[in-house]
Structures are given as structure tokens and as C-alpha cells.
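The structure under discussion is supplied below as C-alpha cells; questions concerning it will follow.
Heads up, one of the protein chains got dropped from this complex, but the rest are sitting where they should.
This part shows subunit A:
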């Protein structure tokens, strides 16, 4: 492997594309040049910053520091999962359910991968653990927020149907089964699309990165396959955990529907 090192000049040449776009926006008064430049500046700063942070974390090699960084990432994911929902669970449950599903599923998949397929030494080596955590969190974030969205909106929309089943003597699980299944399906559609398109329509990011860094195409394909499996596993886990936790909260021990525990986010 001989990755081609990028010099500041290389990046500067690349950035001319951003300036070109901004110039076009200015000439044609599209009005997006400010946002474009701001977003590009943020992206550069954020990525360089994380580069330096990771360089530091890798060199220290402390499992506690690694765990702390992973925790911050999981916290940010939990916030994002809850942030754009139309409806919210009352009290701390909203972030509790989103965060619980996110952390549980990511933890399972990352630990599984590090102790079986990847096996770096030591197994918690930050160079492997953190990028893996990031990738899984990104996928889990989408599947958890999609399943929450579908379940919250569905429960309100289908209230009469769900309550009709409960009134006729069905259990809460029977009454909400269709909705739960539909929410999990909705959450997994992007994941399935991603697998279908992999290699045919898009070269996934991991593989592209490894190819550019000089890795053998078949080896990088294998890496990508493993990561896809992990991603799908994480997304499935996340969607199931989110739906299960929400069902506990939206019903009670007497098998009642508890929409009083769900309210609309301020418009």
C-alpha cells in the first residue's frame, strides 16, 4: 500500500471548484454562495479537527479515551435521532428510547466485529474501533429515526383501528403488530437499497477510500462486504430495539394504548 500523500496545494486546487460554484451563484444570483462557502469551511475545519483528534487518540492508545470519544459520538447520534421527529414521547423517554436503541445496537455490532471478524490487537484498538463505531452509528441513526417516525405517526393515524382491536380483546402486541412490522420495513428500505446498488450503481465509500489509498480491489471489496453485513445488522438491531422500546412506552400492563405519552413537537 502506497497511499498518495495529498499536499496543501492539492487541496487548494480541489477547493477552486467550491469557489467556481460560489462565483456561478453570484453571477446568476442563485443566492447560495454564502451557505456554500460556510458549509465548505465548516467541513474543512471539522474534518481536519477530527483528523488531529484521532491522531492524538490513536497515539495515546487508552481504552478509556477511546470509549469517551465513542460516547460523545453516540450522544450526538441520540440527539440527531430525536431532533427531527414530528412527535415526541413525554419526559425523558424521547431521547431515552432513541439513545437506548442506538447505543445497544451499535455496541452489539461493534464488539461483535472487533472480537470476531476484525480482531485487532488489542481488540479495543482505537484505529479500528472508532471508524467502525462511526459507520455503524451513521446507519443506526437513520434506521432508528425512520422507525420512530413511522411508529409515532402511525400510532396516531391508526388510533381508531388499534383501539378497535384492543376493545375486541386483542393484546397490545396483536393490536400493534402490523404497525410495528411496517415501521421496521420502512426503516430498512434504505439499507436494502444500499446493498442492491453496491458495486452496480455506486462504489460504496469505504471501498472507494481504500482503492484511492492504494489497496487491492478484491481485498477492499471484502472489507466492504463485511462492513455492509455489519451495517445491516446494526440497522436491523436498531430498528427492532426502537420499535420494541416504543411499544413498551405507548402501551401499558393492562394492554391500553397510551397516546397521552406522545405529543406533537412544536411546529
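Going forward, contacts are C-beta pairs under 8 Å (C-beta built on N, C-alpha and C of every residue); 3 or more make two chains touch, one makes a residue touch a chain; residues count from 1.
Keep this in mind: contacts and distances are computed from a predicted model.
**Q** UniProt protein name for the omitted subunit, picking from "3-isopropylmalate dehydratase small subunit", "FeMo cofactor biosynthesis protein NifB", "ATP-binding cassette domain-containing protein" or "CoA-transferase"?
**A** "ATP-binding cassette domain-containing protein"
**Q** Check the options A:5, A:27, A:47 or A:167 and report the residue that touches the missing chain.
**A** A:167
**Q** Touching the hidden chain in the full complex, which residues of subunit A are there? Just list them.
**A** Given the touch definition above, subunit A has residues 158-171, 178, 252-257 touching the missing chain.
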